[in-house]
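A single protein chain has been removed from this complex, and every other one stays in its place.
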Amino acid sequence: MKSGGNLEAVLKAGHFAITGELGPPRGTNVEVVMKKAQPLKGMVDAVNITDNQTAVVRMSSWATSLLVMKEGLEPNYQMVCRDRNRLAMQADILGACAHKIPNMLCLSGDHQKFGDHPKSRGVFDIDSIQLIAMVKKMRDEGKFLGGEDIDVPPKIFIGAAANPFGEPLEWRVHRLAKKVAAGADFIQTQCIYNMKIFKQWIDQANDMGLTEKVYVLAGVTPFKSLGMARYMQKNVPGMDVPNHMIKRLKGVLKKQVASEGIKIACEQIEEFKEMQGVAGIHLMAIEWEHKVPQIVEQAKMLPRPQVPQEPQEPQEPQEPQEPQEAGE
Amino acid sequence: MSTPVNRDQIKRMLKARKSRMKRYLSHCMHCGVCAESCFLYMKNDKDPQYLPSYKVLNSLGKLYKKGGRVDRAFLLKIKPIVWKNCVLCRRCYCPVGVDVPAMIAFARSICRSQGVYPEETQSWL
Amino acid sequence: MIVGERKPLEEIAKMMQAYRKVLNIGCGGCTSMCLAGGQKEVSQLNRDLENHFQDQGGDIRIHELTIERQCNAEFFADLDEIIANYDAVLSMACGAGVQFVADRYPHKPVFPSLNTTFVGIDRDVGWYEENCRTCGDCVLGDTAGICPVTRCAKSLFNGPCGGTRADGTCEVDPDTPCAWYEIHKRLKGQDRLDLIMKVRPAREWVNQTRRSVIQEPYKERYTK
Partner (left out) sequence: MMAQFVLFIKGPMVWIAFGVFFGGLVVQAWRFISVTRKKDPDYLPGAPKKKKNKKKKTKKTLGKAVAKPKRKGIMERLQPLIRFADKSYDNLENSMFFTHPVVAVVSVIFHVFLFVTPIFLLAHNELFRKAFGFSLPGLSDRTTDMLTIIFLMCGAFFLFRRIFTKRVRAITTLYDYLVLLVTLTPFITGFLAFRQWGDYQTVMIVHIVSGELMLIFIPFSKLGHMIYFFLYRLLIGSEYSFGQGKRAW
């Protein structure tokens, strides 16, 4: 085991994993975190804690991760390259691991111009792939990026993001390969709507043997409304929303759009389950955390598997275990 | 320096740009209006040597007039004109649109092709 | 002026080894002025490369051409005529010039032979110093004409850090004067210390994405 975390155990055991997402509050309001975490409990194997998502200042990802862990959820600590240099990154990684945060997602980060401090100085000391390599070096070689030894290296399950839809399309799978080569253990993809292109991408990844080396979690975001679908189609770079999905949402009564969105997501999940090379899904129910139980239920992904943990260190506190009884 | 210049090469170069450069030369009214637009002219006490039209007429103009039949001494003579007296800032104003910097740049190319160019930093400044 | 330095010969040779006919383009602008990429340096580099490949064994022909400036299409005519004869292009311009050459000839591999180092001044012949990082929001008016972004190792905006040495040099490099020590000294001499007594708030960094400038009288011509 690389981290001793639940997500790793679930994936390693060959179960179809599910991860959720939780955005930290814009303030010190712990209640909000608890409220968002509550419905995710027992529904997901780990939950991504975003790091100043869309370059808007929020509670730091590691701090929110600790709060979520107290609630009994396993966090997936996100780190972007925009806000800190390699010193701060390594320091935060050590801190996170000291608190037994088992997973980490390495990202470049949205540009600061999109956020609430557009004229801040972007750090981008290293990029996401260099970050992955750095974490791997810390974990596997026990060395800092600068080459010095680490006194008790961190244990972490390294995640990375992938977008199969950005141009140049043909190069996207090679970028995945680079992330795998750098040391990623699992991949969470951008929200997938265009199943055809995703299929091509995952097939390429299968052919290149990438999916044997890395767990790919397919990104799923249910449409909350027609407006959201249209916005994503037009305004979100690297997002590919096919017209037939928009048509399908248009075809139902306004009241039923949300449930139709969930239905679409569940159909997608069914497809992903059958798809070779897909190890699970990453469910990004943006500001819709309370709907997660319904979606997971409807997608027939309950109950979540209980994988016995390999014993780590004796003083290890109770890892966020699923409250559910019995395996599959 | 006494190495002979490659006149054929100079002639070839002159010929290649002839249509444009000849037009410029033939349309320069020798009116002197370009003077004030040249900061070097202004800063050097309005010395006519720094007049943009003076610079082209006495470098590229002479090259064309002589049909490329020039020697190294000639190129060395125009060297300070095209390098020291002009910095190619491209701000010169010509009422009839003669592109002075293009001509100076071309004269520089010709000099360069014969190994005539400033080598010491001092000569730039 | 933009100041550059030649890359190590091995690095340049490594970039060139896949090519047979190479054109090394010098720039008559800034890199000539800083003695890094003018006609003389082009000849020198070509000689060095030829010697290198002679020793290493390699069939390469490197020609040279210096144009007045590689950052302005106006001066590319000579190059346009002969570019087709070459497999690859080596440019001795600054990074801007190299990119302009590469943009102009998208089908030719273009390589830099300089490291573009900084925007600076001539300290003496062959000796240059960085004076500007083109941050795009100049504060020199408040800092006695001494740039804290460039000349303070930490780019501090509100005075020196605690590390200034007794002789007024920077903690990072004992040969570099502390920018804020100098700013203080100069402003004190001018009796303008009030300029740096107020807290300067966090600045707006504008050099985060590629910038382009259209001078005011040309706004109408290029934008709408």
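Going in written order, the chains are labelled A, B and C, and every chain counts its residues from 1.
Here, a residue touches a chain if its C-beta (ideal position, glycine included) is under 8 Å from a C-beta of that chain, and two chains touch if they have at least 3 such contacts.
Bear in mind the structure is a predicted one, so any value in this text is a computation, not a measurement.
> Looking at the whole complex, which of B:V5, B:L57, B:V82 or B:I104 touches the chain that is not displayed?
Only one of B:V5, B:L57, B:V82 or B:I104 touches the chain omitted from view, namely B:L57.
> Just the residue numbers, please: which parts of subunit B touch the chain that's not shown?
Subunit B touches the chain not shown through residues 19-20, 23, 26-33, 35-36, 46, 48-49, 51, 53-54, 57, 91, 93, 95-97, 99, 102.
Everything that follows uses one rule, which is that only the chains that are shown with their structure count from here on.
> Can you compute the centre-to-centre distance for subunit A and subunit B, using the mean CA position of each chain? Integer Å is fine.
65
> Can you compute the centre-to-centre distance for subunit A and subunit C, using the mean CA position of each chain? Integer Å is fine.
41
> Can you give the whole-Å distance between the Cα centres of subunit B and subunit C?
Result: the chain centres lie 28 Å from each other.
> Using the touch definition from the top, list the residues of subunit C that touch subunit B in their complex.
Residues 28, 33, 35, 38-40, 66-69, 72, 74-75, 77-78, 81, 122, 125-126.
> If you look only at subunit B, which of its residues touch subunit C in the complex?
Of all residues in subunit B, those touching subunit C are 16-17, 88, 90, 101-102, 105, 108-109, 112, 117, 119, 121-122, 124-125.
> In their shared complex, at which residues does subunit C touch subunit A?
Checking each residue of subunit C against subunit A gives 203-206, 208-209.
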